[in-house]
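Structure incoming, see below.
Omission of a single protein chain aside, the complex is shown with its protein chains in their original locations.
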Amino acid sequence: MSNIVRPYGDTLDDGKVQLSFTLPVPDGAKGREAARKLVLSWGFKDCEVVHSNPLADEFSFYIAYGKSEASIDYESVVADEATEAAYLSMDEVNEFIKAKIGRKVVVVGACTGFDAHTVGIDAIMNMKGYNHHFGLERYTELETYNLGAQVPNEKLIEFAQKVNADAILVSQVVTQKEVHVSNMTQFVELLEAKGIRNRFICIAGGPRIGNKLAVELGYDVGFGKGSYADHVATFIVRKLVEKMGN
Amino acid sequence: MSNIVRPYGDTLDDGKVQLSFTLPVPDGAKGREAARKLVLSWGFKDCEVVHSNPLADEFSFYIAYGKSEASIDYESVVADEATEAAYLSMDEVNEFIKAKIGRKVVVVGACTGFDAHTVGIDAIMNMKGYNHHFGLERYTELETYNLGAQVPNEKLIEFAQKVNADAILVSQVVTQKEVHVSNMTQFVELLEAKGIRNRFICIAGGPRIGNKLAVELGYDVGFGKGSYADHVATFIVRKLVEKMGN
Amino acid sequence: MKEKLGLSRDRIAEARELAERICAPVMDFVEAHSSVTVERATLRLAGADDANADGVPVPNLVVDRLRDRLEDGALKWYVNALLRQGGTVESLNRKIAEGLDVSSVPLGDEKAVRARADELVDRGFARIRAARERRDAMRAEWKGRNNDPLLYLIVATGNIHEDVKQAKAAAAQGADVIAVIRTTAQSLLDYVPYGATTEGFGGTYATQENFRIMRAALDGEAERQQRYILLTNYASGLCMPEIAAMGALERLDMMLNDSMYGILFRDINMYRTFVDQKFSRMINAVAGIIINTGEDNYLTTSDAYEKAHTVLASQFLNERFGFAAGLPAGLLGLGHAFELDPTMRNGFLYELAQAQMAREIFPDHPLKYMPPTKFMSGDIFRGLVMDSMFNFVSKATNQGIHLLGMLTEAIHTPFMMDRFIAVDNAKYVMNSIADFHDEVEFRKDGIIVRRARDVLEETIGFMKEIAGVSLFDSIEKGMFADVKRPKDGGKGLDGLVKKGPAYYNPLETRLKNEAGLR
Partner (left out) sequence: MKEKLGLSRDRIAEARELAERICAPVMDFVEAHSSVTVERATLRLAGADDANADGVPVPNLVVDRLRDRLEDGALKWYVNALLRQGGTVESLNRKIAEGLDVSSVPLGDEKAVRARADELVDRGFARIRAARERRDAMRAEWKGRNNDPLLYLIVATGNIHEDVKQAKAAAAQGADVIAVIRTTAQSLLDYVPYGATTEGFGGTYATQENFRIMRAALDGEAERQQRYILLTNYASGLCMPEIAAMGALERLDMMLNDSMYGILFRDINMYRTFVDQKFSRMINAVAGIIINTGEDNYLTTSDAYEKAHTVLASQFLNERFGFAAGLPAGLLGLGHAFELDPTMRNGFLYELAQAQMAREIFPDHPLKYMPPTKFMSGDIFRGLVMDSMFNFVSKATNQGIHLLGMLTEAIHTPFMMDRFIAVDNAKYVMNSIADFHDEVEFRKDGIIVRRARDVLEETIGFMKEIAGVSLFDSIEKGMFADVKRPKDGGKGLDGLVKKGPAYYNPLETRLKNEAGLR
């Protein structure tokens, strides 16, 4: 069964969308008309430019409301966020490990490259956790190593080999100029060059990291905003059992 | 010479646009993905849904940034706002009338239909004016009548005939459900039915009235946000001389 | 509540005396008059309902036929017909809708008519009382779960069913009060449309059926949220008493209701309005409905700094007229607004002064504080910040009813997401400054204190002027909101009725009793 939906302002299917953007042209009637035409060119049926403002001699700011005729079949949409799967609690993860794996699971994590944002990886790993979700360090059946920030990919891999890690956690927060993409890619390439990609469950995370992107880049999964240790632990143990099955 | 422009976030041609809208679906990963796909369907190349929020069980709110590849040739854009033309000051208008018309010009204005917003028409007509632009009542060479708000089209036309108006000003502020379109259309139809459309310069105005719309509906001109008495007076006297020429 | 402005109690008392002086002659006039809508409201409370095939409501059908004989009141004709026709009120209504002219039914025994009328009035009052008790019970059950101030959101789709969706979403997002904005033209209709409606401009028709639909929806949502959701509409325009009556029956909780709004902003005749407002207010008083007065409207046409005293003067008058109709302070949601030019230096301090002043002068009143509207523009980001300053002032001065500002105020009636953004803004700001009011004091003789004192003084001066010439004349002279309204001009004057010596209206008598007016 399909369920065709459109943006909703205050009436079903009115298609109302708010937009704002800058154009590299002076402010004025001509700029407003350019803004309006541009919005129409995106397939909006109607557009009203409700505000414009100079930002500099050659830049101007526009606020517009458009009326979209485009729609999407909600039923056909496939959600792709790692956090959405039903997940286990900390205790359940520990039980699961005891029952199905029978040894401690080793997890190594770091914020890699030149990225110095530790808060995200700490939120996942540190004892105290985040938002009332305890971190991996508190899981009795996990053995965890948090290497902190600014860790070169080489060093992270070396360390993972040394401690015989089951899973490697890579955090990337800075995404400007796609710096995360090249850094994350290099990590996988290094593993592959060494022929050890399959020895690890590779997990990427960060506020702008989607599962889709991570998988594309060769990771097993990617965790974005609003992910917690329990999501990650669940993924690791399930995946491990799956790998052990093979 | 063409001048192709795209939205500008912080780098030329990065195409960045902010959008926000509601979808009639529950909040969650599936809704976010639907939102993302919808944005892509508008021709954006990339889209990141940076926020989502439930509004009700079956409604959710999305904030997204898209990257547009669409562009527009700024040089090809034709501005169409009545206020943009070089206009005369109050004194110049008076001089113009004395020199080229030689009699007082009669202007009748009202906020029509059930619309009760007098502030806009008053801003144009009242003595004190608006934003340091005196209103038409202060123009010595104009004879003005402001009928106020909620004036039926019939009554306005009757009055204009009675005082032998040169120009009729119609203000429309409420635009919900396109009520202004039907009201403005009815006004012109009434004039045409009486065969007197050409006796008057018909001017529409209001915050959401564009020149384009007004002309489409059969008015001589339409004045939107940021228009003042001097714009309107200039238009009237120039048009009148033009009509006298014929 | 701690006073911070050091306003002179004597000067405040003086202003109240002036208000009494100004209102007294108006009340004398009111006492001697009725109107077509007062009569129709009376009929409605006695049971008149339904509409004919053209949608003309039964109360109008009755009163229109009686137009020349209204000096005796309409009720006796209706009751007489009921007695003569036999059957229920509902069957009488149906017959009237189908063409029965009650004025053509010969008058029967007066005592029987009076007895039956008393029964009908009893029934009407019982319904009002039941609604009031239901409200009291619900509010008691969920005591302490509403926001303070109450967060007030509007819905305005024009379609009652769409309004319901929006209202439920708004309540789920945190609103305490839902106002169904009325369609653009309704205040000028001299009848109240009948049934559920789906087409309106800038708002939805106020009809009894629409009231019922929305009330049920909000009760459901209240149950879910475990928080009473108040419902608001407009007892305003040419039918104020009737809408008050419908609201009393359908358990509305608030009504926009001003003693002069219709005159000034809708060009309704002043005598008609003064008569109608009194009757509507008595109904509101008995039903326990909070009225919201419309002082904010002054500031949309006049400058909010220059004309602050007209707001305060109007608050005194609305209070006086309210008391005269039996409304206690607790039901007087006097209006004011945050409408100073945002480019004004220290504008926030002046807003703070004015809001605090209203709070201290009307300590027991659930003040209704309106957001910035006039200076809102297409710049929704600037607008959102203006709304945050408004939210701040409201909480910082302990306002009672807080109309949420919309970032899109200058663009369209609210989208569902606009409301969410507004609630979120208010909740964040208000929680964040929860105890600001108790924490902060104003410098003696500083900008804030002086501003409040000055406005009060100017108000007293202004009210003296009004008292000098009479309220009728001051309106005629344009002393309020910069609009002039001739005494015999405006709409609805022909619906005014001079009560005859035999004017009979037991419902009015009962209203007066219950409202505590002798």
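Per-chain numbering from 1; labels A, B and C assigned in written order.
Just so we're on the same page, contacts are C-beta pairs under 8 Å (C-beta built on N, C-alpha and C of every residue); 3 or more make two chains touch, one makes a residue touch a chain.
Please read these numbers as outputs of a predicted model, since none were measured by experiment.
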Since one chain is left out of the picture, which of the remaining chains does it touch in the full complex? A, B, C
Return the single residue from C:27, C:447, C:469 or C:517 that touches the missing chain. C:447
Can you tell me which of C:425, C:459 or C:474 touches the chain that was removed from the display? C:425
I need the residue numbers on chain B that touch the omitted chain, in ascending order. 8-12, 16, 18, 20, 48-51, 53, 63, 65
Residue ranges of chain C at the interface with the undisplayed chain: 342-349, 379, 381-382, 384-386, 388-389, 392, 407, 421, 424-425, 428-429, 431-436, 438-443, 446-448
In chain A, positions touching the absent partner: 20-22, 53, 55-57, 59, 61, 114-116, 118-119, 148-150, 174, 176-177, 179, 207, 225
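Keep in mind that, in the parts below, only the chains that are shown with their structure count from here on.
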Could you tell me which chain lies farthest from chain C when each chain's centre is the average position of its Cα atoms? A
Quick check: how many Å separate the C-alpha centres of chain A and chain B? 44
For chain A, residue numbers touching 2 or more other chains are 8-9, 12, 16, 18, 20, 48
Please set out, as single numbers or ranges, the residues of chain C touching at least two other chains. 156, 378, 410, 412-413, 415-417
